[in-house]
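A protein chain is absent from this complex, but the other protein chains hold their places.
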Amino acid sequence: MKFSFKNDYSEGCHPRILEALIQTNLSPQSGYGHDEFCLSAEKMIQYKIKSPHSKVYFVSGGTQANLIVISAFLRPHESVVAAETGHIFTNESGAIESSGHKVHGISTADGKITPEQIQKILEVHQNKPHQVKQKLVYISNATEIGTVYTKEELRNLSDFCKENKLYLYLDGARLGNALMSENYDVTLEDFAKYTDAFYLGGTKNGALLGEAIIINNEKLQEEFGFHIKQKGAMLAKGRLLGLQFQELLKDDLYFELAKHANRQAMKIKDAFQQIGCGFLSETFTNQIFPILSQDQIAQLSENFDFYVWKKIDEEKSAIRLITSWATTEEMTEIFVNHIKKLK
Amino acid sequence: MKFSFKNDYSEGCHPRILEALIQTNLSPQSGYGHDEFCLSAEKMIQYKIKSPHSKVYFVSGGTQANLIVISAFLRPHESVVAAETGHIFTNESGAIESSGHKVHGISTADGKITPEQIQKILEVHQNKPHQVKQKLVYISNATEIGTVYTKEELRNLSDFCKENKLYLYLDGARLGNALMSENYDVTLEDFAKYTDAFYLGGTKNGALLGEAIIINNEKLQEEFGFHIKQKGAMLAKGRLLGLQFQELLKDDLYFELAKHANRQAMKIKDAFQQIGCGFLSETFTNQIFPILSQDQIAQLSENFDFYVWKKIDEEKSAIRLITSWATTEEMTEIFVNHIKKLK
Amino acid sequence: MKFSFKNDYSEGCHPRILEALIQTNLSPQSGYGHDEFCLSAEKMIQYKIKSPHSKVYFVSGGTQANLIVISAFLRPHESVVAAETGHIFTNESGAIESSGHKVHGISTADGKITPEQIQKILEVHQNKPHQVKQKLVYISNATEIGTVYTKEELRNLSDFCKENKLYLYLDGARLGNALMSENYDVTLEDFAKYTDAFYLGGTKNGALLGEAIIINNEKLQEEFGFHIKQKGAMLAKGRLLGLQFQELLKDDLYFELAKHANRQAMKIKDAFQQIGCGFLSETFTNQIFPILSQDQIAQLSENFDFYVWKKIDEEKSAIRLITSWATTEEMTEIFVNHIKKLK
Partner (left out) sequence: MKFSFKNDYSEGCHPRILEALIQTNLSPQSGYGHDEFCLSAEKMIQYKIKSPHSKVYFVSGGTQANLIVISAFLRPHESVVAAETGHIFTNESGAIESSGHKVHGISTADGKITPEQIQKILEVHQNKPHQVKQKLVYISNATEIGTVYTKEELRNLSDFCKENKLYLYLDGARLGNALMSENYDVTLEDFAKYTDAFYLGGTKNGALLGEAIIINNEKLQEEFGFHIKQKGAMLAKGRLLGLQFQELLKDDLYFELAKHANRQAMKIKDAFQQIGCGFLSETFTNQIFPILSQDQIAQLSENFDFYVWKKIDEEKSAIRLITSWATTEEMTEIFVNHIKKLK
């Protein structure tokens, strides 16, 4: 079997989660998110983000989180601004539009959007009410291509949104990886400060499934449970979600796992740099996009699984490599050795 | 702590499922339902229902299953017929209407609907196109109040639907309990034969979460995956769903668990009958609705948790008791002893 | 050609409207409702209802008005309460559900709903968030079966809605007929006082098309134009709607036409009463529902068009007769003569 660097959701979950499931299995709990684990995980998150008034809701996946948040926050005539690489713009099978809302795409080099780009969209939509009204800005951090927002970028977006009465919502499917990236100047509590809502991703960082939606804007918390239920996202055994977050947040396991994933990616990145290889974008999280010759790609493919991401020219393509909590040091070492031998 | 008869989803899952999770945890699998467990569970179901052309899709919960199936099957002007006690009519926070479709409610004594009742709805909706067009009949088995459809009832509904070009869709949140009810004359393969689609419930029968949607009508299978994704129901680690069904179906564990739950309910029912107690409806599955005096309810409440379901008169109310795979013989025995001592 | 009593929209429009169209035809006007006629008609309505803060929006038809109002007012998890005879419940091809909202139907004898009936619906929907949240009460006046709400009934509904944070919305497709019914104790300004919004129907009272939506609750006026545009209801030549209302409201033509229609219906009602005929419901507007033998129905059908409304028994059925601004005194007289000769 080949080692896989295709994604960060190929394995089950961190063993500590299985252990916790076994320990709590027969404890009877209230259904639909009213179990003690959800309540405890919510408190842990409120404490970590230093925002006791924030509310936390656990759902099963990222598309689900995005769909529920956005459709709950917006009125029918309001629209969303996102990068064209944004998960909601291109990889959620039209979930947001299916709930009635237009998503404006911004073309970017690095997956990140700026106030200036949003401003341009606002400017060409002044013919009211013939044009939709922009109301929510969607960003991902880390982005879908592995880059991260700096504190200044985040604060500028937050200021711009407040001035323009736009909600700022952050998709944190890989928020752990962003936070644990080298020299990162943003903390978890900054997200509570700068966004109206964000989600902390579990699925891609060691959980079987689960994302924690965190709503900081109190007005937007109102009756949110109805939307979770109506979209079919309220698990009878919500305990499964709460318990996993409780376990991941205990002793900062969540951050350890993200750090581990990043470290493996950075070792691989180093190895590619040492052989003089370029990259599609500069990333410090668990995704890297080295540019290789067709021959090099063929050589690596013999022993490893990964996606060929983008054709650069007739000779070269960028590949995508993703590491995770389940990528062992050994796998990384073997891969690095293969990279060094590339011709 | 009181023993609980409030519902069948208070505990985690059957231990064999935890065991299977541990065994398979580090095996890398394709995402989004293309893992080997989903494929194997689909084959097991196709075999059990003797319908190799049926397709199986795994999702997380009942509301989600109903929402995806119904919104995928119907065009915008088509509506659903259901019992007023039907889960979609009253307990899914308007999920079906949220996807654009009217649900016509039929008032019933026992939670089951008949061709005659559907016929009446068709008759008063002949003013086309000013009235919606009925296109799908939704039934639950066991129903939300514990009753079951006989083979004849099911066949009659199926015939009626075919004659009237209506889809027949069955909510099987508690299908195991229906199948394992005493002297039941319907088999699992009958559901493949008589319905266009149905789902086999996991959450209420020993799984952590998970329902298996089974589409028998080949025309309705077309591009179904898009709808699962668009509604946010496609788990990255779909393996979690497939694996549980694989384990539940192995050695018929699924049916054993349902049988066990039913048996506990029937023992409790017997105990109530022996003290001369009446019931709101006659059930043979894992739900019973004994009618008790306020005083008797108070006595039982001291040691057991359950819902008071419906006020009968000033003196009496029906309570709802639900048993499950997790209800031990010991719990049942203790409860029965308390019943016998009721004054 | 037979005289028709089938409905109140068989002819074009009152001749004064045609005259006004001719007079103003070549005057260039701003599009999309910003023409001088819409502005003037809005002022006339604000003045007549003594509610200068109310906003007026003109759309083309009743289903459109209901759809836009309700979908603009509600959040996704909120539902509507209506009589089962309500136009939105049964005759709008699921338009409200199509916009995502459940409509709860109340069975009534006379098409009118009471606070007690709404209260019962609220009571059985306390399982939040598993059940939808009731937020808007829809009533019609005159109702779809010709009855009217008294001032006390209207005030009670209004009080009840305020206490329960429900919006009260009134469908006034035949509001003119209600207002002009004999001894009616409600005035146009009462509707501004007691409802959050209502519409004043033009199509069924002399206009070619057009309904005036009047929003009294200022919070609900916000950004309403977007919803009109998004639903495809914003006419480029909105002048056509504004001009008609301006003309209908000038010299109270609107009320004259409704009064005329009611008078014709009452003359016919008298004639039926004189021959000892009963009625399905007691009405004082432009709809009557006499109960006739099959033979009597056959006799009248030879010379007049109308709908057979409801079978009473093997012998008898109720027919529906509708008069309008276009029903001439002569038509009525001829019809009355035929009634008198019925065997």
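Things worth noting here:
First chain written, first letter: the chains are A, B and C, and each begins at residue 1.
Basically, contacts are C-beta pairs under 8 Å (C-beta built on N, C-alpha and C of every residue); 3 or more make two chains touch, one makes a residue touch a chain.
Bear in mind that the values here come from a model prediction, so they are computed numbers and not experimental data.
The hidden chain makes contact, of the residues B:4, B:134, B:177 or B:230, with B:230.
The residue from C:11, C:189 or C:333 that touches the chain not shown here is C:11.
Only one of C:90, C:158, C:216 or C:230 touches the absent chain when the whole complex is considered: C:230. In the full complex, chain B contacts the hidden chain through residues 32, 71-72, 75-77, 99-100, 128-130, 132-133, 223, 225-230, 234.
By the touch criterion stated above, the residues of chain A touching the omitted chain are 76-77, 79, 90-94, 97-103, 127, 129-132. Although one chain is not displayed, chain C still touches it through residues 1, 4, 7, 9-13, 15, 18, 21-22, 24-31, 60-68, 92-95, 98, 203-204, 208-209, 226, 229-237, 239-240, 326.
Just so we're on the same page, only the chains that are shown with their structure count from here on.
Ranked by distance of CA centroids from chain C, the top chain is A. Distance between chain B and chain C, defined via averaged C-alpha coordinates, is recorded as 43 Å. In whole angstrom, the spacing between the mean C-alpha positions of chain A and chain C is 51. Counting only residues that touch two or more partner chains, chain A has 226, 229-230, 234.
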